[in-house]
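A single protein chain has been omitted; all remaining protein chains appear in their positions.
So, chain A:
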Amino acid sequence: MTTAQRPQEAHHAHPDTPASADALTVPATRATGCPFDPAPTVERARREEPVTRATLWDGSSCWLVTRHEDVRTVLGDPRFSADAARPGFPFLTAGLRELATGTRASRTFIRQDDPEHARLRRMLTAEFMVKKVEAMRPEVQRLTDELLDAMTDGRNAADLVAEFALPLPSLVICLLLGVPYEDHTFFQQRSAVLLSLRSSAEEARAASDELLAYMTHLAEAKRERPDDGIFSRLVARGELDSEEIASMGRLLLIAGHETTANMTALSTLALLRNPGQLARLRSEPSLIKGAVEELLRYLTIVHNGVPRVAVEDVTLGCRTIRAGEGVLCALNTANRDEAVFPGGDTLDVGRDARRHIAFGFGVHQCLGQPLARVELQIALETLLRRLPGLRLAVPFEEIPFRHDMGIYGVHALPVAW
């Protein structure tokens, strides 16, 4: 990486920045006692200055876009690039900067633009299409029931994250990819380091290298003894070199873990904190599909913003974003935008929330969303049906929220039944 590409040197004081503007920093801190709500500073920006300047961890600055329509515009417009190698690209952590710019092998298609992005993504679109994922329902249901059987066997309390919310998506993605589940401690620990806001560049690089080495080794094994997993099919295509195979495998493995796991645990907690909504969902199980969309909207676990960099000057609202300037799209405030979701700060399992952008927007929108939906629908419906007495086992104030992670949620969820 050349000095000129370093974000802190690519940014200067912006001429549009009002002298009186409060210093808005991202990631921003949530209000004490409101762990489901976006940070008050970012919420205020949505209401008062929806396209605003913000300061990142390294002192560099970028634009912060907070309204639903503007976020959709940025994420859907090729004048905003997802290519992390471009000068001015905003990084949320030292680790993410290291990952995106370190080596060629650490680059993935989510940080590339079309046509290269489309070429790589289309190798995977068939694997996650709706009818293929829908056909997995019996298997996901079986895994769900087995985990709940084990969790409730002779006991009446457990950590829902460790015993249910994390193992379920982990088992499913391992099965789909063809990754041995017995290695889960290894790759879950590395995945957590990569997604932590606290990891140093060195820690992130080490975790990244270990995961790449693991996937490279696995690719060699699949070449010799192919199975019917996605990873074997990618290897057999012969279109990707070993570095590309390893980085794509690593991306799929990480993406399948933290997201659905945290949505499952955080959704459970949100329902326990909203007993009226919980009772309604229990009495009308047919609401589950819509309830999952509403929980995705309300919780928006990709909570620190989606990064882009402008490739030409673009006017958004009354602001002009210049070529080379970074932009962070706040999905969580966009999903509370009153213009699209009236009463957006309220969880309402009966709401039509399909226009939420919890999976992002534009050509980079989450590829695994049909799988995430099936897993969440089955996990939540089964959990509520099988454990009618489900409750928190500790005071709400003692729940460890993941303020320190790129994906929001809870580190643990002690429950009883």
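Here is the rule we use: contacts are C-beta pairs under 8 Å (C-beta built on N, C-alpha and C of every residue); 3 or more make two chains touch, one makes a residue touch a chain; residues count from 1.
Following the convention adopted for this analysis, contacts and distances are computed from a predicted model.
S.K.: Quick one: the chain not pictured, UniProt calls it what, "ABC transporter related protein", "Ferredoxin", "CRISPR system Cascade subunit CasC" or "G3E family GTPase"?
M.R.: So, among "ABC transporter related protein", "Ferredoxin", "CRISPR system Cascade subunit CasC" or "G3E family GTPase", the name matching the hidden chain's UniProt entry is "Ferredoxin".
S.K.: May I ask which residue of A:28, A:266, A:334 or A:367 touches the chain that does not appear here?
M.R.: That would be A:367, which touches the missing chain.
S.K.: Residue-wise, where is chain A in contact with the chain that is not depicted?
M.R.: Against the missing chain, chain A presents residues 75-76, 118, 121-122, 125-131, 354-355, 359-367, 369-370, 373.
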